[in-house]
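A single protein chain has been removed from this complex, and every other one stays in its place.
Think of it as A and B in the order they're written, each chain with its own count starting at 1.
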């Protein structure tokens, strides 16, 4: 593992810088009449030296790792004969992958041509050179950084402030990762989606009524309109989410009401955590439960009363998804209902309203905005839920609102399109990213609205 | 007014019966909702436990194995390498034929061979390599039963079912009954399940590779998410100025917490695999993706527990001349640590149960070998469950449920730990 060797070297250099920095500050301090003459403690000088040695070198290291592969690729390809360079981008990519395979020994030399063998040698040379250079450069930057810091050690150097400033920046960098994650999601999904829309017109995607991505693999079918119509997926997703909501909202809301307004403290203390177990069950478990227990049960039930039910019915997936979301709706509603001031309860009860009248006519109307916000969050979860539908919903896109039939969803299609062998750049693969884009923005929109509504609601009673 | 009041009293009294009925109905709905929640939970757990429990036992058949050198193709003087190549399959087959000499037709013979697992020959091979003197001898051995045969012995397949609808045929059932009557079948704890990787044969499949993969993935997740999450929380709580950038960060954290997990998988595929060319199917990438996913959880809970630290501690530390950083790292964080750990454990539990984003980055491969590091191709426990759940063989259903039980066991332990920490924290 060459990467870890460089990394360990870097760590070692940091440690050395730390000890030298600390030692030197001690010497200087003692010479100047005791450690109290130093502005900071010796360890701070040590930390400073270590940071100076480590941070720039780490940056160099990361940048190098990032550009290494593309640079080598360009260099190797540049030396390939002209007839190879004339290949299309995809074929060239495949050709180059074989070169790398030969170089790493994972592809047998027998199956490739002579040019590739030469290129593989070149690749190995370049890789070795790059590794050597990387090690050298990283070490050099670390040593120079460490030396500079150690040279600056003087009694009036504000090492502690210096170290803490750097550290504050590190803390800031950590918290900004959230922004970069969002940015990364948006950019990566958007980038691929744009490429998809270059092949498939956006209108066909957004308003098409037929979804059959398989057809587009065949060269003569690329761009065939109608194959990538997103509407059936949207309808399927909404159908399953609606079934889920029909289960989760009444049960979750009524449980929350019962537990917060009627149940004794002890009953509540026992019941709530037990019901919340449902929230901790991994989604793959729900998927298994839906596919192997609930779906056959519903199908048999349907058959026994003379209904034909698909074995991957939207009802089964939605039902199980609803079970999953019950605790989510329950805790959100509970928080919201508890936030309604007690004075309103007393006012209503004090006039002789029964508890249920108080709940239905005072508490729920007062809590309505918050509950709507909570339900929106739950809908967003249902739309983004993957494993249950992958395991229990159908694969073929059917435009129907009958919950007894099999429908497919956005997330199911993303998984089917991307799992298994995939040719990158084919519209089929890119379509997954277009779906991802839609999914991201729909859920984002729901969340933003929901969080806004809930926040406004809380402010009202603060 | 008193006349009014009198009239009201009558009116109210007249309406009371109806109103109380409505009240009782409403309460009943509430009770029913709670009860339904319980029923769902119970059915779910019962379904999984009842399906999964049999997977923890394995069935073995006692076969008198005749290590005939002719059939093996090697003799006692063979080297270990030769023994490895020897035909143990033939030995098992002939031994089975010896036990049931009445079996003659090709179809029946085939059915007979299907009583014993494919894994049996490897078990025999290992025994013979250990002790080459067995060659030429005839000895009783407990061999692993085929998953279908084991299914019958465990009572999962009934004779009532029409023969065409089941894989275990009547004649195989007869043989198994004979063996059982002679005391030649036994059950034992299924250690293979915990020691082996995935397999195409249900009776040989185990969760070891998936467990190891989950472990590596979680280690990567924790090493990334914990420090970054805590640092981010410290920054936002203690250092962040009130400005647009801070607002932007906070909005992002809140929204990321609600982004569907599969979108993180798309990010992982596009950025880490296609752009940075990190290895596919590796715990490294899985860990990175899951750490991005759990970061919001860790940041949000860490912030809450940092907030809960009494300001007097900060003032005391600042008052004796400690810098802000020293105050936070020497005084505030240690007090907030139980809360932070609670949040992190909950985040890790989420990551352990997560599978959708890992499908995106290729951790769905069929992995027999136990991964040795974070860059080896591997799978994780939830994805293994997904793969097994998709397998048509009956034997995998019980394996799936058993794997779920193991997964849920880990989750329960983690959550219990989190609750324990929170309780202790609250007492303070």
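Just so we're on the same page, a contact is a pair of C-beta atoms (placed from the backbone, for glycine too) under 8 Å apart; a residue touches a chain by one contact, two chains touch by 3 or more.
We take it that contacts and distances are computed from a predicted model.
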{"item": "Listed names \"Ferredoxin--NADP reductase\", \"Phosphate ABC transporter ATP-binding protein\", \"Tryptophan 2-monooxygenase\" or \"Protocatechuate 3,4-dioxygenase subunit alpha\", with the criterion being the UniProt name of the chain not displayed", "value": "\"Phosphate ABC transporter ATP-binding protein\""}
{"item": "Residue of B:15, B:137, B:178 or B:191 in touch with the missing chain, whole complex considered", "value": "B:15"}
{"item": "Candidates A:344, A:399 or A:448 - the one touching the absent chain", "value": "A:344"}
{"item": "Full-complex contact with the absent chain, from A:112, A:147 or A:353", "value": "A:353"}
{"item": "On chain A, residues whose C-beta touches the chain left out of the figure", "value": "260-265, 268, 338, 341-355, 357, 361-362, 365-366"}
{"item": "On chain B, residues whose C-beta touches the chain left out of the figure", "value": "1-2, 4-5, 8-9, 11-13, 15-16, 19, 23, 27"}
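We take it that only the chains that are shown with their structure count from here on.
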{"item": "Euclidean distance of C-alpha centroids - chain A vs chain B, Å", "value": "21"}
{"item": "Sites on chain A touched by chain B in the complex", "value": "66, 69, 160-161, 164, 167-168, 170-172, 174-179, 181-182, 184-185, 188-189, 191-192, 250-255, 257-259, 262-263, 271, 274-275, 277-278, 280-289, 291-293, 323, 326-327, 330, 352, 354-357, 359-360, 377, 380-381, 383-387, 390-391, 411, 414-415, 418-419, 424, 432-433, 436, 439-440, 443-444, 447-448, 451"}
{"item": "Contact footprint of chain A on chain B as seen in their complex", "value": "12, 19-20, 22-23, 26-27, 29-34, 36-38, 40-41, 43-44, 47-48, 51, 227-229, 231-236, 239-240, 248-249, 252-256, 258-264, 266-267, 269-271, 274-277, 292, 295-296, 299, 323-325, 349, 352-356, 359-360, 364, 382-383, 385-386, 389-390, 397, 400-401, 404, 407-408, 411, 415"}
